[in-house]
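Please read the structure below before turning to the comments.
Complex shown without one protein chain; remaining protein chains in place.
Note that the chains are named A and B in the order they appear, and that numbering of residues resets to 1 at the start of each chain.
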Amino acid sequence: MVEDTKIGVFLCDCGEVISRNIDLSGIRSNLEKISDVGHVTLSHYLCSQKEIELMGSEISEKGLNRVVIGGCSPQFCEVIFMEAMEKSGLNPYLLSIANIRDQCGWVHPGKTRATSKAARQIKMAISKARFLEPIKKETVSINRDVLIIGGGISGMEAAIELSELDHKVTLLEREKVLGGRLHQLYSLYPLELTPGALLAEKIEAINKRANIEVLTTAELLKIEGHPGNFVAKIQRDGSPITRNFGAIVVATGCDTQFPTERYGLELSDNIITQLQFERMLKSQEEWDKIPQKIGFMLDISDEYSRISTISALRNGLAAKRRFGGEVYIFCKNLKLDAPGLEGLYREARDEGVIFFKFGDGMPTISPAHGQINIQLEDLYLARELVTLSCDLLVVDEKIIPQRDFEILKSILNIDLDSNGFYQQANVHLYPVSSIRKGIFSAGSCRADLDFSDALADGRAAAQAVHQLSYSGKAWIEVEKLVVDADKCALCLTCIRSCPHHAIEVDHEKQAAKVIDLACQGCGICAAECPAKAIQHKGYTDNEIGAQLEFLEEAI
Amino acid sequence: MPEDKNRFSPKIAAFCCFHSAYLAADSAGAMRKSYSDGVYIIRVPCAGKVEGLHILQAFEKGADGVLILACPQESCHYISGNIRAKKRVDYILRFLEEIGIEPERLKLFNLASNQAPRFVQVVNEMAERIKDLGPSPIKAGVIGR
Partner (left out) sequence: MEKKRVLVIGGGIAGVTSALELAKNGREIFLVEREPSIGGHAASFCCKATDVCNKCSVCLVPERMKEVGIHPQISLLTTSEVREINGEAGDFRVKIVRKTRFVDPDRCTACGICSEVCPVESPKAISLPYPGVVPPAFVVDKDRCLRLQGQECTICQDKCPTQAIDFDQGPQEIDLDVEATIVANGFDVFDAREKAPLGYGKYPNVLTGLDMEERLLKDGAILLPSNGRPPQDVAFIQCVGSRDEHIGNGYCSKICCKYAMRFSRLLQYQNPEVKVTVFYMDLQNAGKGFGDFYEQCKENIRFVQGIPVEISQVSPDQLAVRYEDLSQGKTVEESHDLVVLSVGITPRKDARNLAGILGVNLGDFGFFDGLTQIENTSTNREGIFLAGCCQGPRDIPESIAHGTLAALRAVRTLT
């Protein structure tokens, strides 16, 4: 408590709902006896325009410097009251709400008991209010320029979208050309567009935009600065480049791997991966002999990937149409939960592609004399043992993280998930956000995404970046989490525990410093700090302790 | 005043995450699902904000039980807040008995914002448990003094 508090308590009846179960007038007269309570009103309906204005004038006339509300849940009304306080010149954070409607009157039958609980709730709120501290708000500038790492489909799409929204974009690609995995694909069926045409279209769009800078054979070396104002050190062909960005999108794609141990086989001339098969489909010359029986094996490398199913359907249909012959697709489960896949499956079946489902039993695959023999119990044939031989077996692969994810992760100071892909901020809340504000991930570097999902993901990242930086500024709460430099021993516990990596070392003060723009206000650092050097305004030790005071006190 | 089991109404400090349990409690209100009136909700931005100190302080100030209500595992808005809360509760549970407080008086539960029925169930079960245990030994000590 820095100054003398003068608390205004505003009790709301919410129509006449609260007073039916809680003796508000009784509570009111009780509260008037508290010495630093400068004002108590009982209002019929506090969130009405009239009452709000009245509240504002009471604040300024009586010089109230804390506001306590006894009424409904802060869920809806908190913002309304904060606005009113701000209008009358009081810092809106000097507000404490006792939720006596939702969390008392409505749930505790019996007026005596409900009144006694409500009185205690209000006293807890008053007690907290005495310790409340103002929080200042100010605008900070955010650089509208964006760095995109990875020139595959997600990265290119994000670049184009952002450029159309008037953001200056730098697109970083480690290879000599843009396009990533699109170079390896044969078709995007049922989309008529070929991967080559799509790629050409995107590259043309990128070249047309003056505000996209493409840096190929380039990589990111270092990131300094803060969200909204990053400084990136980039190396291109051995020479360094420095640029400033407000936000960064990671879209580096993924790798694939053939897990020999799961198949118990090595790849060979007639046991190939989907990508190899697509490459062969693309170039007619490589065929020595047209395969008459082609098998596609699914769900062995990765049972839970939809991408392999999509590729097998697409390529199986293409093979059937091109070579005639027999095409078999072996799977455990057909994963068709994406737009158009059910149709693609039916089309393949109508075209004569034959599907086998092996359920939980593993098929036996044995290469012999240039043929691959496959034996499995087919579920649709009452587990009858089926034996087939193929000229060519196309196997599924596992989608794996790229080797340099670890490096980029530490440069960007973000996290990887348990499978080694880029971690989302929260498993299902914000798919393209990373744990750090201003850094996003898109495409197959964060999840197992098909090309159309990867494209959409690039757009989603663009939208997220745009939302953060479109106005070039942000309105932030200053020092909501405040570090006491005298107490801080620089043990770095807070830096390690902050889930959003929003704390850094202030070398001048020799203390930890919370980056306000990046801070999301969880208070974990304050709870973890062994020296109690960090306080979370609104939830300081004093404020929480003051509320607890009232547990025992007789009302 | 001697308090027999029927008349004893336990006071429970319930630290509720504003992203989940606090909203669940509000929903319970809107559904008029009644629960023990000794439950006092203390709003926190995340269960990870609740320090060991606060838990012990609650007991010291006369809570008969303390509840930490966090988001379900793997859905914390701040990624790790609920895990940290669990660690702290586990840590305190290790010595609670040593300082004379039954470990049953401190519990952490995970629940989501739209689980009003579960909120009511959890707090009522807690209240029943504490009723069986009787008033907090700390409080009894204070009263006896």
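One rule holds for everything that comes next: contacts are C-beta pairs under 8 Å (C-beta built on N, C-alpha and C of every residue); 3 or more make two chains touch, one makes a residue touch a chain.
None of these values were measured; they are calculated from a predicted model.
Undergrad: Among the chains you can see, which ones touch the chain that has been omitted?
TA: Across the whole assembly, the hidden chain touches A, B.
Undergrad: Check the options B:53, B:93 or B:112 and report the residue that touches the missing chain.
TA: B:112
Undergrad: Out of A:34, A:54, A:135 or A:165, which residue would touch the omitted chain in the full complex?
TA: Selected residue, touching the omitted chain: A:165.
Undergrad: Over the whole complex, note the residues of subunit B touching the chain we left out.
TA: Looking at subunit B, the ones touching the missing chain are residues 19-20, 23, 26-32, 71-75, 110-118, 120-121.
Undergrad: So that we can see where the missing chain sits, which residues of subunit A does it touch?
TA: So the residues of subunit A touching the unseen chain are 14-17, 44-45, 47-48, 72, 75-76, 79, 161, 164-166, 190-191, 302-306, 309, 333-343, 346, 357, 359, 379-383, 427-429, 431, 447-448, 452, 455-456, 459-460, 462-464, 466-467, 470-471.
Here is the rule we use: only the chains that are shown with their structure count from here on.
Undergrad: Can you list the subunit A residues touching subunit B in their complex?
TA: 73-75, 99, 101-104, 106-110, 113-114, 117, 120-121, 124, 425-429, 435, 497, 499-500, 520-524, 526-528, 536, 538-539, 541, 544-545, 547-549, 551-552
Undergrad: Would you pull the subunit B residues touching subunit A in the complex into a rising list?
TA: 11, 13, 23, 25-26, 28-30, 32-35, 37, 40-46, 48-51, 53-54, 57-58, 61-63, 74-81, 84, 88, 139, 142
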